[in-house]
Every structure is written in C-alpha cells, then in structure tokens.
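Removed from the display is one protein chain of the complex; every other protein chain stays in position.
As written, the chain order gives the labels A, B and C, with residue 1 at the start of each chain.
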Amino acid sequence: MQKFISEQNLHTLLDKLIAEGTRVVAPRMNAGTPLYEPLKSASEMVADQLPRRSGKEAFFPLCEDIMTYEKEGQKVTLKDIDPARFPETVLVGVRPCDAAAIPVLDAVFSWDYKDEFFLERRKKTTIVGLACTSADDACFCTAVGLSPSETRGSDLFLTPLEDGGYACESYSEKGEALIKGHLELFAEPGNSRAVSLAQPQTEKFDLKKVKAWLDEHFEDSSWDSIATRCVGCGACAFVCPVCHCFDIVDEGTEKSGKRRKNWDACGFWKFTHHASGHNPRDQQPKRYRNRIMHKFKYYEDKFGQTLCTGCGRCIRLCPVGIDIAQIVEEISKK
Amino acid sequence: MCDHTNKNIYLPYLATVEEVIDETPDVRTLRLVFQDEQVRENFTFRAGQFGEYSAFGAGESTFCIASSPTRTGHIECCFRSVGRVTEELRRLEVGDTMGVRGPYGNSFPIEEFFGKNLVFVAGGIALPPLRTLIWNCLDWRDKFGDITIVYGARTESDLVYKRELKEWQERADVRLVKTVDPGGNGPEWDGKVGFVPTILEEAAPSADNTIALVCGPPIMIKFTLPVLEKLGFTDEQVYTTLENRMKCGLGKCGRCNVGNVYVCKDGPVFTAKQVKAMPMEF
Amino acid sequence: MHPEKQKHTFEPKIIAFVCTWCTYAGADLAGTSRMQYPPNVRVLKFPCTGRIDPVFILKAFQQGADGVLVSGCHPGDCHYIAGNFHARRRFAVFRKLLEFVGVDLNRLQFSWVSAAEGGKWVEVVTDLTEKVRAMGPMTEFRELALEEQWSGAINTPELEEAYNQI
Partner (left out) sequence: MTKSIDTSIYAAVSEAIRAEAQRILSDGTVTAIVGYAAARRKGSAQPIVISSADDAAKLIFTPACVNNLAVYLTKAKKEIPKKGKVGIVVKGCDLKALSGLMGESQLKREDLYLIGVPCAGVLASTVQPATELTSDSIAPKCTECDAQLPGGCDFVPPQAPLTPGQTRKYAAEIARLEALTPAERWAYWKEQFSKCIKCYACRQVCPFCFCEQCLCDRNKPQMVDTTPRPAGNTAWHIVRAMHLAGRCAGCAECERVCPMDIPLNLLNRKMAKELKELYDYEAGFEVNDKGPLNSYTEKDDQSFIK
C-alpha cells in the first residue's frame, strides 16, 4: 500500500499513538546523545541523527528481567515474567541499517528453542523505517548488500520528499494496519520526488570471497596485525545492530532478587573464561577473530545470513580506530 | 509455577536436594528430586546431556547430568567448588531448593555401541560425564562386550565416586584400571601409579570392535588421543565431551562456540574426528 | 531502669564500619558500662580503618542504609601504625566524590573513638542517628535500584510487588 503523509500528520499520528497508550520509540536526544527511546511527544523526535545505539534494543534490551526468586527457609518461589505484559510499540524513524538487522536477529532467537522475550516484543512492535539521507565515511551499508533505501525489516517505510512530507509504503500487515487505523492522516501518493538519499562511498564487498577466505584462515598471522591494537572493550558489540551475545546473572539479596539477561561482548576476556582458569580465547586477537568470524562466517554457516548491516557504528566508536570495513575489504582482496 | 509447557526458556525447574555426597574435599555430588510432580514423572534425558543448575542469588552453572538415565526419579550433578555459583551450591543442605534447566545438548549414541566393547578413559573431575554412560551400560550389561574403565586423578583423595570405583573393581564383568599421578599415592593405594595416557597404553585394550570414550582436562586428552591411535583406534571410534563456558545452554548467548560449532547445541558429545576438524579454540 | 522508649515514625538504618582495636572496643565499653544508645546502628568490625574500602560505604547505601558511620583509632594510635592516616586521606577524597555526585554528606560520618571512649561512641552514634532521622530515609540509591533501562522495563503489578519486597 502506497500513501503520502505530511510531516505534520506524522507528528499527529505519533502523538495520537502516544495518547492511545502505544509506546512510540524514536531517535531522541538524551543528555546530548541521540538514542532510540520512548517519546513523550512527537516533537522530541530527531530524524536527522543516527542514534548512537541501534534499534535492536527495542527487542533485545540492554538488560531485562527473566524471572524473580524468593527464598523462605528451604523453599524457593519463582515468578515468571509474563511476555503478554510487553507494551505494544511503534518504532519510528529507524534507519535501514537498523531495520534490516531485526530479521537477521530473528534467526538466532527463533531457531530450535524460541526466545519469547525477543519474539514477543517482535510480535508487538511495528517498525517504521526511514530512508537515510546522510552518510559519513564510516557508513558501509552498500558494501554488505543493503542501501539507504533498503526496506528489509520495515513494516512501513518512509522516504522524505523534496516538497516535504514522506512517501509511505507498507511492507507487512502490521504496516498496513497502522495506515488503515489512521487513514485520515494519509493522502494518496503525489508526484513529488524523493530527496537525494545518502551515498555511502564504500564499494560492495564480495561476501562469498570473504567467507571463503575465512573458511580457510582461522589461523593466520593477519589476525595479530588486525587486532593487536584492540583494547578489549565491548563498545563495538554494544552499539552493533546485530551483535546478540548476552549474559545471565542473578542480582539481589540472599532472600530475594532477580535473574537478568544483559548484553555481553566477545571482546571481553571474561566472556569465555572457564571457572578452572582455562580460557579458549586467551588473547585479544583471538577474541577479535571471533567477532569477524561470527559476522561473516559462522552466522552465514548457521543461518545463511551476514551478521553485519554496515551501520558503521563500531568504526566511529572504536576507541582505537579499528575499521571493520577496511578489514573485510582487505580480506575480500586476498 | 514452573511446568515444562512454560514458554520462558530461561525458567528453571525447582528441585530439592535429596542427598549430599562429598566425593573429595572440594568435589560434591548433589542428588536432586524435582518438586513438580509432573516434571518428576516426565523428565527424561540421555547419557551425555547437560543441565544448567541454579543457586538462586548466585546464578547458573553448567554441568553434565551425572546420574544414569536408567535410574529414574532423581538426577545427580557433581561439581568442584571453584566459583560463585558452585560455592553457593556447595552450601546447600538436604531439603534445600535449587534450580535445574535441561536436559540440553546431544548425547552419546548408545544404540550404536550395542554389541561392542567399551573403553572409558577419564581423568579427575571428568568422570561424571562418563559415569552417566557407564551406569547406563552396566544396567544394560548384556548389550555390550567387554567394559574397561581407566580412571586417574592427581591424588587418591581426588578420585571421585570412590564407592562406585570399589563396586566396579569387585564386578567380574568390568575391568577397572585406576591410577594416581606419581606422588599422589598413599600407603594403602592398591591401584597403579602414573599418568592416564601411560596407564592406558599399559592396559592396552584391543581396538577391535571397540569404542573409546575419553573425558578429562585438555592436557590429558591431548596425550590420550595419540595413545588410542597407537592402539589402533580410528577417530570415529573415539568419543569425547567438550566443556565450554556456557550461559544459556540453548544456542543463543554466543560464548560456547568452537568455530561454527555451538557446543551447547551440536555437542557436548563429539567424536575425535569431529574434534579434530574444529579450529583449536577449546 | 530503662528510660521510657520514645516512639518514632522513622527508624533509620545506620551501618557502622569500625576498627576492631579502638572503636569496637569503645562500643563494647559503652555496652558493658550499660550506656544507652540508639539500637539503629549495625556494627561491622574490621581489622583497621585502612581496610575499609570506600566501596563498602557505597554498597551500604545501595543495600538500604540511611546513614553510614566509619570509625577507628585516633591518629597516632593505629595498631598497624599508619592505617588510619591512609584511611583519613582516602575518606577525605571519597567524601568529596560522593558530594560531587550528589550524595548528602550529612548521612556519612567519620569519627575517632578510642577503646576508652565509650561515652564518645554513644555521642557519635546518637548524633548521627538523630541527624539522619530528621533527614528521613535515604531514597536516592533505593530509587536508583528500581530504575530500569526503558527497553527492559515492564510494569506489571507482580513485578512491582516483587520490587517492593526487595
């Protein structure tokens, strides 16, 4: 379904949704940092900045409770978290690189055992993508086969128009339902052209070639030169739209507390450290190798997808300037 | 509260500690009974599978289910007290409640072992993952040929399941070769003295129609595999279980992988052939 | 004869980190001398004030203390010669840090109480308890403990109940 929505009507739509009790999550400024966060009013939305953290947070929170426990003498009572309590959400202004990440994550959270925490949020969230109009030289969505107008993952996709407002196309029943529920705010598509979209400068990687090299080069001296400078923080993984490793910890007192699931990163030494003291990935280059391998080989092996959408966040935010686009490009040329 | 139809895959079953057995000064066995009647009746597993055991307030740890699937009504876990969770589990007394998730992972293909001789090779705290299979096989004794168990630990007191070792030693249908590392033997020691790979070579079980099951610290495995090869075992005849740090046990959390193999889903039981095909990252 | 116990609407929880050689002995003296002081204080004994890590103070506030007292030997009297001199600098700086983060320093008291100063112990504990009582409960850290990242927050009655019990 193709429609047009004016900037003002978009705001009206969001305010209406908020008033109805739907959680509207969109890029907004939090103490000077753009983040996807629930809006109190549509006017808070900042559409022109790539949020510092990706949209995965709406489905796979930074930290969430998975149960509570209470001890009384020898007895323990557990309380489950009812996924039915997750709020209905509309995620608006999502960059194509963030939206495309969500179907990639579906694979891992729904193979074999089903992670209802992710899947239930997924079910209850409508993703409104927004075509991307500005790229810097860290952006490389085009290199991994996506683009600033990529609609994968979006239920509804907005493209800014030259004469103002947005061209609006639905790609799922959820997207269609959002339009139909508020038809009065949408108009028939007009003749205005789309504004010129972002043009990331990175050339397309030959991902097959990259994988073929990775298949053969688990042991390779280049891992050391790539990752010696890595300081072992989790910044790249935490800002990544598709990194999905997590930890499970208990927090509370002797008497009662919660079990929580929170983001973890393969860059941490503790990630694979055994209680015995043995660590299969005992050096930083081994940990960084796992990051690259997971993204461009393991995930491909297991789920037939690339675990990277080229958002460039890890490049911009790496404390020591590790540039995954450059690394993969070099691999593709080997 | 916590029935197995529950959709929350991270929610454990509650289990009561029925018996506490000290195996060594720092290794303890807990015998557990599920509190929910339905779970108690319907919980089944296969030898080699593992569970996630909770000490509430401390977290979860991963161990194999150490009891035999043929002994129903309870399960056992056996662990060394080294970290926050295991120390907390060690504090549990009879009647206390803990959590169990599982069974997870693959298992030993026991049906394929029918009619064959079995050689179990274990070191230290790595006997429990094989003990589940050993009892499974002993309970179905007539389905297997000769059964040899080579088990070693650093010292006499580090040997786990001492009562069962005695029982196996006394059985005519099991050959038990027990050993301790040089210097680990006391005056009463009636077993061998030497490292497991050496003792295995001495014991020299025939590779003919035989399956070898190896579990132990990485260093023991490293030196045992060549010995088995020397004795004529092919890589398909040798099974081992891998131990990696895990959190979810469900193929989600992303830390137990060795290359593209998720130990929690594709393992923990592998043939030596599979292990050799993996990158050296375990 | 016990004096009439006064009824208060708010009984603050005070955690006292004390050194075993002086203040603990001082508190003991207060007890054996049958001096009265508020029962709000929970005493934790350490070998020396030098062993009292600032993180303990933080943890106490996080776990629900309304006030924290740190007390040890007078300067020059340290059983380990200089433990309290080091502690003095550390706590001077830690106070400034907490103040900068926005913790009201009236909830945190340091003192030197010797083994002979049962009376001073009573005075210090009473002063702090009454001061904190007047200030009301320490809500900052408790509220913080209930806060979730927006993405992980779910507001269910069961959870709220569970929270309230923690």
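Definition applied: a residue touches a chain if its C-beta (ideal position, glycine included) is under 8 Å from a C-beta of that chain, and two chains touch if they have at least 3 such contacts.
Everything numeric in this text was worked out from a predicted model, so none of it was measured.
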Among shown chains, those touching the left-out chain: A, B, C
Missing-chain contact among A:211, A:260 or A:281 belongs to A:260
Determine which one of A:106, A:206 or A:251 touches the chain that has been left out. A:251
Just checking the interface: what residues of chain B touch the absent partner chain? 83-84, 87
Which residues does chain A use to touch the chain missing from this display? 30-33, 35, 52-53, 62-63, 136-138, 224, 227-229, 231-235, 237-239, 247, 249, 251, 260, 262-263, 265, 268, 270, 283-285, 315, 317, 319-323, 325-326
Extract the touching residues of chain C with respect to the undisplayed chain. 54-55, 58-59, 62, 75-76, 82, 85-86, 88-104, 109-112, 124, 127, 140-141, 144-145, 147-149, 152
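Keep this in mind: only the chains that are shown with their structure count from here on.
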Mind checking the centre-to-centre distance between chain B and chain C? Centres are C-alpha means, answer in whole Å. 48
Would you kindly tell me how far, in whole Å, the mean C-alpha position of chain B lies from that of chain A? 39
Approximate Å spacing (C-alpha centroids) for the pair chain A, chain C: 44
Give every residue of chain A touching chain C within the complex, in rising order. 25, 37-38, 57-58, 61-65, 68, 70, 79, 81-82, 85-87, 252-253, 256-258
Going by the contact rule at the top, pick out the chain A residues touching chain B in the complex. 66-67, 69, 71, 74-81, 83, 108-109, 111-117, 218-219, 244-250, 252-254, 257, 259, 261, 264, 266, 271-276, 278, 280-281, 286, 290, 293-294, 297-298, 301-302
So, in the complex, the side of chain C touching chain A is made of residues 63, 148-152, 154-156, 158-159, 162, 165-166
